[in-house]
Structures are given as C-alpha cells and as structure tokens.
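A short write-up of the structure that comes next.
For this view, one protein chain was removed and the others were kept in their places.
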Amino acid sequence: MRGVRLCVSGRMADTTGGRADFDTWTCCFAAQYFLFNRGQESAGIVTSTGTNPPIYTTLKGMGLVNTAFKAEDLLKLRNGNLGIGHTRYSTTGISELQNCQPFVVDTLHGKIAVAHNGELVNASALRKKVMRHGVGLSTSSDSELITQLLALTPPMEELDTPDWVARIKNLMTETPTSYSLLVVYKDVIYAVRDPYGNRPLSIGRLVPISKLHSSGAGEADTEGWVVSSESCSFQSIGAKYYREVQPGEIVQISKNGVKSLSVVPRPEGDPPAFCIFEYVYFARPDSIFEGQMVYTVRQRCGRQLAIEAPTDADVVSTVPESATPAALGYAQQSGLPYVEVLCKNRYVGRTFIQPNTRLRQLGVAKKFGALTDNFAGKRVVLIDDSIVRGNTISPIIKLLKEAGATEVHIRVASPPIRFPCYMGINIPTKEELIANRPEFEDIAGYIGATSVRYLSVEGLVSAVQGGIESRGKDERISTKTARIGHCTACLTGKYPVELEW
Amino acid sequence: MRGVRLCVSGRMADTTGGRADFDTWTCCFAAQYFLFNRGQESAGIVTSTGTNPPIYTTLKGMGLVNTAFKAEDLLKLRNGNLGIGHTRYSTTGISELQNCQPFVVDTLHGKIAVAHNGELVNASALRKKVMRHGVGLSTSSDSELITQLLALTPPMEELDTPDWVARIKNLMTETPTSYSLLVVYKDVIYAVRDPYGNRPLSIGRLVPISKLHSSGAGEADTEGWVVSSESCSFQSIGAKYYREVQPGEIVQISKNGVKSLSVVPRPEGDPPAFCIFEYVYFARPDSIFEGQMVYTVRQRCGRQLAIEAPTDADVVSTVPESATPAALGYAQQSGLPYVEVLCKNRYVGRTFIQPNTRLRQLGVAKKFGALTDNFAGKRVVLIDDSIVRGNTISPIIKLLKEAGATEVHIRVASPPIRFPCYMGINIPTKEELIANRPEFEDIAGYIGATSVRYLSVEGLVSAVQGGIESRGKDERISTKTARIGHCTACLTGKYPVELEW
Amino acid sequence: MRGVRLCVSGRMADTTGGRADFDTWTCCFAAQYFLFNRGQESAGIVTSTGTNPPIYTTLKGMGLVNTAFKAEDLLKLRNGNLGIGHTRYSTTGISELQNCQPFVVDTLHGKIAVAHNGELVNASALRKKVMRHGVGLSTSSDSELITQLLALTPPMEELDTPDWVARIKNLMTETPTSYSLLVVYKDVIYAVRDPYGNRPLSIGRLVPISKLHSSGAGEADTEGWVVSSESCSFQSIGAKYYREVQPGEIVQISKNGVKSLSVVPRPEGDPPAFCIFEYVYFARPDSIFEGQMVYTVRQRCGRQLAIEAPTDADVVSTVPESATPAALGYAQQSGLPYVEVLCKNRYVGRTFIQPNTRLRQLGVAKKFGALTDNFAGKRVVLIDDSIVRGNTISPIIKLLKEAGATEVHIRVASPPIRFPCYMGINIPTKEELIANRPEFEDIAGYIGATSVRYLSVEGLVSAVQGGIESRGKDERISTKTARIGHCTACLTGKYPVELEW
Partner (left out) sequence: MRGVRLCVSGRMADTTGGRADFDTWTCCFAAQYFLFNRGQESAGIVTSTGTNPPIYTTLKGMGLVNTAFKAEDLLKLRNGNLGIGHTRYSTTGISELQNCQPFVVDTLHGKIAVAHNGELVNASALRKKVMRHGVGLSTSSDSELITQLLALTPPMEELDTPDWVARIKNLMTETPTSYSLLVVYKDVIYAVRDPYGNRPLSIGRLVPISKLHSSGAGEADTEGWVVSSESCSFQSIGAKYYREVQPGEIVQISKNGVKSLSVVPRPEGDPPAFCIFEYVYFARPDSIFEGQMVYTVRQRCGRQLAIEAPTDADVVSTVPESATPAALGYAQQSGLPYVEVLCKNRYVGRTFIQPNTRLRQLGVAKKFGALTDNFAGKRVVLIDDSIVRGNTISPIIKLLKEAGATEVHIRVASPPIRFPCYMGINIPTKEELIANRPEFEDIAGYIGATSVRYLSVEGLVSAVQGGIESRGKDERISTKTARIGHCTACLTGKYPVELEW
C-alpha cells in the first residue's frame, strides 16, 4: 500500500533580495524530503524563473530524495522563483526515469510542467482518445496523459495568453477522479483537486526566517506559499498551515498571492470522497486533513476500538510506531496500563542482504527486540493499525509468546481491507488480501493470536467524521462543496464513481 | 558520545551438515548489523576454517554494515567455521581502512586475529615499549598494539602450541583497562574482559533453526555460540542469552563448548567499574547487563527522577525514542498522564544535504513534528535521557512553546556530564560540555525551559544497582569477582585507575 | 566535432534454437560498443520480440556503453528478436536521459521505436507544426519530433496494418536532410537514409558462428542482418559488409530478408551530399563508405598533400594516431622516410584530474612523449588530419623543437574549416575556428611552426571521389541515385539545401 505525493513551493517572481530566489528549490527539495514518510523510489523537481520568457530547470533521479540528486545538480535550480517537486514509487531501472514526474512539455504557448498524485479511473479511454488525435505517448504515466490533454485542447491558436484555466476545467470534465494536480506555467502555479477530493492537497504560507528566529526586520520575504500533499512538510521548511484546496477547486498561486479561481462541482447528489486510508495508514500523524490532526483521529480510532472490542487483559501495547496513537487511545478508554513490548531496530531496511536461510527464517526477529520485563507472565492487548496480508503480525505474536506473554489479543484499529483501489493506492490483489482468503475464517488461529478483533466500518467513519469542523466557519473558502464524505471503497467495495473498463 | 562494538560468532570446526559452515559469517554479519544502534563508519569480519592449518578470510569496508560489504565478497567467508566481526567509528577516507578491526597478524606460530572494544589507559607507554623492541607500528590503533604485544611475548620458540592464554594473562598485567577482547587462533576463540569489566561482553547460544520454527529434528546444529558487546543482537540471529563474560575472565570457545579458563583479579580493594553510560545512553533497551534489562533500568531512572524532581504539570512526554522508558517511569511514579508531543521524522539522517541557511536555521524542526492536539494549552514535563552540549533540546522547547505548550519543564534522567572519558567513549571536550560552561548557571534560561532538573549521581547509581541480581545464584560462573561497582568517571571525575600521562 | 551513431541488429522473429534470440541485444550492444570511436555520453537499446503483440524492452544509460548498462539489465533484453541501439553525445545530468534515443511511443497502432543520426535542417518549423496540432513535445530532440510526425500523419484510423512506409515517405517530403533513420514496428525494421545521403548507413549480414570458427553445420542461424552507421562494427560482431542504404532509400528488414521498398528522389538537379568529414575525421579507418575504405582515402589525401605542398625536409611523421595513414601516404609520395616522433600515452583521458597550474601548463606534454632519437637534429614534416582551434598542435611543435628538431613543417591533410554545420556535426562556433580568426594570417608564426600548408578543397574532393567505384556495378541496388556528390559546407559554406531560419 503505497501512494505518491506531490509538493510545490511558489515564491513569486518579483521577490527581491539576495537569498530569496534560493529558497524555491530548497523548499521543493525539503518538502519532498519530509514527505517520504513511507519511502520512495524516484524524485523530480522543476523550477521556473517566472521571467518572460521563463527558464525551466528539471532534475530527476532514482532513490530517496537525499540521494537522488547530487549537490552540484541541485545548485542548478537556484535561479527558480517557483517550482514543483514530486516523489514517486516505481520499479527500479534507470529507464524508468522517463516515467518520473513532474512532466514538462513544450506547447505552442511555451512549456508547462505538471505533477499529479492519484490515478485516473478512465485512463484507458483517455489514452485512446489522445492517440486517435495523432499523439504518440512515450510513457504509461497518467501525468503525460494529463499533460497532452491540456496541450491539445482546442482552440489551438498562437495566443500570448492561452486560457489554461479553461483547459484545466475541460480536463476536469473529461475525468472525475482521482487527482491532485500542480501545473506551472511561466510565473503561475495552478493547484487543483479533483471534484471528489479523493487525494489531499494543502496550502501553507512561508514564514520569514526573521520571524521564526527573532523579532523585527526581514518582512521582505513574507510572500512565499507552498502546496503539499501533507501539511506535515510545512513545519519542516518554516511554513504555517493555511488551508486545504477544496474538492473541485482550482487555486492560482502567483505574485498576487493565493486566489481561488473556480470550483468544479460533482454530479448532483454525489458526496465528496476523500480517501479514508490517508487517516488510517498513509499520512504522517502530524498532518492535518479537514481541520483535524491525523494523530488525534488515530487515537479516536483506538478509543472506539476499545468500546467495540474490549479485552480482559493486563497491559495494552503497540506495534511501533504507527499504531502507537491508537494504542494510547485504547489504553485511555479501557483503563488498562500502556507499556512498550517491542523495541524497534531502526536500521533494518530494504537494503539488508539476506544471505542465507537462517536470517530469512528469523524474519521479524530482525526488526524488533522483545522488552521482556514489561510483559512476561501477562496478558497483552496488542494494537495494530491494519492487517493486509497477515504475515507481519504472526511472527510478532510468536516472539511475544516465546518471551513470556500468557495471552496476545490483537486489536486492529481499522476494518479488514477487501477490495482493490483504482484511485492511486497500491493495494495487493484481492487474492492476496487476508480478508478474502479462507484463513480469515479463523484468523486468530492462523496468526497465532489468542483473539483478533477489527474496528467496524461505521466505527472508523464516526472516528474520522466526528472531529471535522463545520466548514462554514472558514470564510476563506466557498461552502458549496463543504459536505462531508469519504471513500471507503477498499473496505466496502462502494466506489465513488462507476468504473469503466 | 560514540562507542565501538564487537561481536563474534563461533561455530565449531567439526560441525557437519550442508549449511552449517555457512552460518558463521552470516552470524558475524548479522550480529554486527544489529549492533549499529548508534551508527557506525567501518566494519570488518575475519573467519577461520578452524582446520589445521587454518585458512583465514578477512573482509573490511567503510560505512554501514549493510553497504560496507558486497554480496560477492561476503560469499568468500563461507568456508569459515568460526569468526569475529567488528564495527567502528572512524574518520572517513579509504586509507583509514588500515585502522579497521579485526587486526590479523602472522606470527611464528601462525596467524591470530584480534578485535577489541575499549581504549587502553596506558597505550602511550605500551607503544613506546613495543617500538623499543624494534617493532614498527603501522597504525595508531590499540588493536594493533595489543596484537603486537601478544606476538612478542617471550619465549619466542617455534612451538606447535604457543601458550596464548599465558600471553593474554601477561597482556592483562601490562594494561588494567579498558578492553573487551576477542582473539581467534586456529579453531579457538578467546573472549576476554578487562579486570575492571569496563566494557560489556555477553555470550549467547545459537538455537537450531528447527527449534525456532518447528518441533523435533535438527539437533545437529546446536553447538554454536556467539559473543557480543550487547545481548540484543542474539535474538536477531536466533541465539539465546547465556551469560556475561566476567571482569578479568578469559573464556575459551571451541568445539568442546564454552570454558572459563581463568579470572585475572583486580588490585586488592578495587571494585569493578562497568561503564554506567551503557545503561544511560549507549545500549539498546532490550540488551541485558548484570542480569537486568536496560529498558527497566531506564524506567527506574524515570521513577527516581519523579521522586527527586516532582513537577506541577499536566502531561509527561518524551524526546523520542531513547527517553521513552524514563518518561513512562516518570509518568507512573508521578501519576501524570503520558502523551506523545513529538512525531519523529525517521528519514532525517546525516546524509541530509543542507543547501541553504533557511534549512540550517530550521534545525530540529526537520527532525520532529509537533503533535499539537496533545499539549496545546498544557504544562508539559519533557523527559530527556541526557544533555551534553545543550543545543538539541533548545529548539525542541521552542517548537513546543510555539505550538501552544504553556510551560515546558525539562527533566533529565541522568546527571550532568562534566569529565572526559579515557576508556573508549567519545565524549566532547570538557569545554564543550554544557555542564562546564557559564550557561549552566542558568541552564533553564539558556535553553528556554520553564525549569530544568537532573537525576542525581546517587539516584542513578541506586537505579542501576537496585536491580542487579545476586551473583551467587549463577552457578556457571565464579563468585570471586561478583562485587558490584560502576565507572561514573564522566559524572564524578573518579577514574577506576590512576591515569598515566 | 562530434557526431552521433546508430546501429541496429535485426534477427528475425521466426529464428528457432536456444541461443539465437540471445543474439539480438548482444549485437545491438556490441555494435554500439564498437562505434564509440570518438567517445560517447549516453546509450540506449530497444528490442522487440517480434511477436503479435510485440513486447518492447528499453534500456537507457549515461556514459560509455560498457558502463552505461548493468549486466542484470542487459539480461532483460534477452527475449528480443530484433532491436535498435543508439549512442549519443549530450550534456551530463541524469535528467538528460529523456533525450536519449531510441525514442519509443505508443500510437493507436501500437508502439514504434525510432533512432536517428543527423539533424533536421527545418526542425524549428516542424516543431511549430506539430505543436499547432496540439501535441506537447517533452524533449528538444529531433528524434521525438520525427516520432510524433510519424504518429500524427493522417488518416488516423484504428487499422491493423497502418501504412508506416507511406508515413515515412511523407516524413521525407517534410524534411530533406539530414537523417539516417531506423524504425522498429512489431517484427519489421525500416532503415532510411535522407535523399541527400548526408549521414552514412550500412547493412551487414551476420555470419553463423559455426562458419566463423569451423566448417559445416550451423546453417540455421544465417538469417541475421545488422545496420550500422559505420561498417567497422560488423567485423566485431561477426557480420560481413553487405551494402549501403542509398540516399533516399527505404529498406525493410524482416524475416523475409532485406528488401528495398522505395527510393525518394532529391529535387531535380541536386547531387547527393554525403558528409566529407566522415572521411577526413569521424569514421574509423577500417569503415567502408561508397565502396572504399576510409584508411585508403586518408592515405590518398596524404599523397595529394605531398603533391600540393612538398617540403624540403629529412623525415615525415604523424600526430598519432588519426593522421598516420595520411603521413604514410605523404611519405610514399614524397620519398621521405617515415619515422615516429611521438609516443602516445594511451591512458590520458578526459577524467584526468588537473590539480594545479603546473600540470595544466604542461598541457600536451602529458599526452605525448618525444621519441628524441628519431628526429633530433633533423627537419620534420608533421602531418595532422585537421586543425580546428589550433591549440593542440602548438605545444606539440614546441615539444619537438625543445627535443632537437631543427624545423617543424606542419602539413594538414584537409582544408581549413570555416563554416558551421547544421546537419548534425558539432563544430565550434565560427568565432572559435582558427581559420576565421586574425591569427590565421600568420598561422605558422601563431603555432610556432616553420611552415604550415593545408590540402585544397579540390584536392580533398578528388582524393575522396577518385576511388569511388562505379555504382552501376552493384546490381543489388537501383542506379537512379548513383550520382557522386559530397557535402563540403564546413569548408566552402555551400550547403546542400537552402537553410530556413
């Protein structure tokens, strides 16, 4: 289960002062850097000088952001005044670089750069449409497809000011979901979220360094804005959370600031469909969606789980680190003491060489050490955030039992995943999901637990929606789209739009 | 504050069976792998076939264990039946490889390989002695010095069975501390701890894979032993904790099993001097020293701190992750609720490129996200494990205050460090230590905290020694050396032996 | 002065036998490998299974062919039955990979892969035309432009068998020169040379290994064909020179063998315009163009030079190694003895670190050693193949004089370069060319030579054309285009077509 992330940093072209221009790419870089909360395999940055004509600089690389780029290459981005970055999961192989976003193309009106997060539900039909027009597509990426769709929208005259907003709106009528989108053209960035709001997108305001570290002076550099899939990256680069881009909204970021240009509506009656798994699993706990902190939602899931699935036990604990807020919530609600039972070996990564059977068989023992004193002779409630294939939790239970736990009760702070996602999340095939396999009948026996209980779909939805502030309070945005609604397709099979094949 | 670590894996030469020989180096490798709890910069492994004559294979590399060696090079170790590994901190530069342990030398009696952890307090005098004998020393490492001392011990006749144990004893009379030592000669490993027991050394017993994963069969591969600076690495390779090497003890590991050969005593009246900072900071929390788990000692430090330095506050929290056991101990003792206030960005490492001032100035903001909901409007007790230079905690306090904490009380689960260590721990110079600088007078003001309190030396010592089991219970080891004592030199300036200059 | 090279290896889809399919990519790889006679900076290979539907595999990398690809990646090409490779000069930077050929695009009719050598004289107008149609161009490469031109040619219906030949012909009417082109579609390769034949393209026939190394057997693997910019690569992969693709010719290579499909004519009256600098400088001396070996042409240039510019001297020598055939020709014609005066240091490459002024100043002294005994006290005629900027020959002359040459007469086996090339050859700007600078007035004085003489344009043309066999003899090809003509634009400023701007 992996998602892509995008981020953008827009400092405006008229910013003066020595170091100001230097900030654009470092913010792109840093924002990316702080978004790889669940790993990444390639990265790209495009900056524009914002001048007329603009000069674009592109950098792409394989691997983690901090190794994908060489320092000397990063310096090439220095002349940028606005830019976008993107990190992505892809299979290895250097030829894959051409699938790496942002995607830059030259059009009759000059270059545009596009980054997106999501997956077009009708990509296949759109590809055929574009190719029928005589366009060859050089990659399999939706990003190229979106870019060519923007390029070929008629009328195709040699204008000085092509109506990109009309083209973006046209794109949004061609494909309902799922995408969050950033488009750079000359000195403007367009930030777009699909009408269902399936993928997140937040805006932050760069705080002058002077304000961060001393009083007075330095007001000159206050005009910067950043856009990011997750607000957690704002703090890392000295920006303050400002607001989310709303479902269907086209926001323009320019030297004149942030301006909401349009909100493309959903079909009558359709609720928004923000991915509920962002709360459950993907997002970093300090990110904010829909006015609430992800950590707090997870803690509420833990409390709800304690109500739905109480346990007669001695201690509550967590599979570190992602399940910790739910575990603390469970402990608070149940009154059971919270202890740590597993010590995480932070240095075990994918690059580990597994030279022989012994090490492979030891499996999870490499990742965790047992903190025996805290649970030997006791009944443990172990909270996990989700169970996908079921092959991670099993050896942990074995480890705890061998180290002296008398009972191990698994409580999962989300419902079982049963359906594939067609909107950008890499979920295993239906066959691989433990919830669809015969073993699920006796899941406790299969994984060696004393008992297993999941949070209900209703429980999850109430934990998520219970904390969302009334949209009406925020005067900066239109309230037309301010209905609440979440995509639970992977749990329920109810997709937000009808799927074409 | 960095230490070196060593580890060893001894499978005996007569082990039969297809894959058995393959285990030696994977255990060396894996044991190293799981010991880099606080980073590392070079690694080395030496294996011996244990045959007559033995064939030694050496591998050395710069960087983390999992990148230091190429897979194809690791395969060269396959014929080893016993071996030692070592990880080390060093300045970069490939020529530094020659300082990398283990150190192998050819002597009249064949090759020996030596790995050690520690620092000889009288290294300078010993170097001069060796060189006066006409030996050129090619490195500045104590390991080469120890090796040449072992080589030149008279009588130097061409014997088949040189008395290495006598030579090791002789070495132990030449230098009192600090060293844990592993020596490979043909089919035997000697595991040695200095008379003061300053550096740790534990023995583990390899469990047959068959026992780990199913019942019955596979008894043939039970005879393996591993020795490690920290017992936490045992679980990772499928070994069970067996016992510690005692201060001054020479243990022989061979195909006949583990045998205690001798215990070299300290000068009359001297207590042992195991480094107390292993408990406070270095060791992984699931390691066991002196019969107690490090995690539990840290939790006791937290409880003791709550007694010594109670606080009128709303919540207790931790600087993740090393201070968490102390924070939970403090919460339990004080009755205040435990919450998380900081979300650690796990991907920020040393390799981060800091391209401009903005990112440098943001400093700690890169490492931690604030979990605002958990502490906004509240008085926070923040537990840290130690404060060395004082420049890490300061921005964390600022971060919490900006995010809404009304008070931030720092409670440190160890006493201030005031003195240099000459026994293998890399502590900043006296001048850099915050406890020796004028700012310490008003440390709270300096770091921006509402208040700051440290654990007392007595409190620390009682938290450590309070849990040590009576040595007499362990029948496997001699009780002669079973006094309790710890080196607190960095806190008190009282060194276990008089220092020569 | 650098050119790009392309190569192709077509083994047919119906080839049976275990290893046969393995040959396609190794031939692509090897053919590339043997074409980097003047260095290279990126490389790409695309193979097709030739099945229905075909599976294409693409590999691209920066650097020399033998380091650009990893062995494990090369293995991915194994299922290919036909394929094309390309090597290219580009600025460094990994993002440049997207400019790397071959270019593969998905069209309504499936994927095509295109590699080309050359530069479209009307690229700018063609780009605008394509973009006006609504196509975004993601690179600045002519190869993408050609590919999109092939894709958008109407009619754009969903046919099973799109008429690619008609599209290629259409392309050839859109752009007169310069390009040699390879197009892969399913199980067919089209090899195309522009109507002026500006860039070379040769066909070779793969000889069965069995025939190469023993008599009898192995007839099964005879059906392979290779196409290459230079025939020198044929020998390296066990192929025999077959013939050249003619100017304007479209050749189809399939399981049915080599078939000439069409010859697109030039405008009435226009002669062909094969680049004369391929003879002078670019090509490897063992390559064959227009029926003659490059080495022999160069030797003839040397003879002609001796006639045009005789010298009263003692010995003739060469700037190794490219000027050696001309030097031997000069010696033969003049009767002066041929000796070696310079010993080339083969290991001096671009990667040489020049750490301080001393080494930089020593300049050419690093590249050559003086073979003093051969020329001390003598008058030397030194043959060079061309003088571009004039800063290489100068220190060589100094070196020879210091080592004892009494006179150094420079004789250049080609005319001065005075004009830029717009057809694919990277020639310095007009301002950098020594022949356009004031120093050229007294070139001998400027470079320190006793005298300097160049070959005349007429002399060069006669040396080149004097050896071309009558085309009528080759019955395999149409004689319609068999006129002789060469592009001498860089020497004379007469371009083969009118240049649009």
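So that you can tell them apart, the chains are marked A, B and C in the order they are listed, and the count of residues begins at 1 in each.
The definition used in the following text is that a residue touches a chain if its C-beta (ideal position, glycine included) is under 8 Å from a C-beta of that chain, and two chains touch if they have at least 3 such contacts.
Note that this is a predicted model, so its numbers are computed, not measured.
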| item | value |
| --- | --- |
| Displayed partners of the chain not shown (whole complex) | B, C |
| Hidden-chain contact residue, picked from the options C:S236, C:T392, C:S451 or C:Q465 | C:S236 |
| Of B:D73, B:D314 or B:E407, the one touching the omitted chain in the full complex | B:D73 |
| Contact with the hidden chain (one of C:V184, C:M293 or C:V461) | C:M293 |
| Absent chain, residues of chain C that touch it | 19, 22-23, 25-27, 29-30, 33-34, 36-37, 64, 66-67, 69, 71, 74-75, 209, 212-213, 232, 235-238, 284-286, 293, 295-296, 321, 324-325, 328, 338-340, 343-349, 351-353, 355-359, 361-362, 365-366, 369-374 |
| Footprint left on chain B by the chain that the document does not show | 58-61, 73, 93-95, 97-98, 103-108, 112, 127-128, 131-138, 140, 144, 147-148, 150-154, 156, 158 |
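By our rule, only the chains that are shown with their structure count from here on.
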| item | value |
| --- | --- |
| From chain C, the most remote chain by mean C-alpha position | B |
| Averaged-CA centre spacing for the pair chain C and chain B, given as whole angstrom | 62 |
| Distance between the centres, which are taken as Cα means, of chain B and chain A, whole angstrom | 38 |
| Computed distance of Cα centres, chain C from chain A, in Å | 49 |
| Multi-partner residues of chain A (each touching 2 or more other chains) | none |
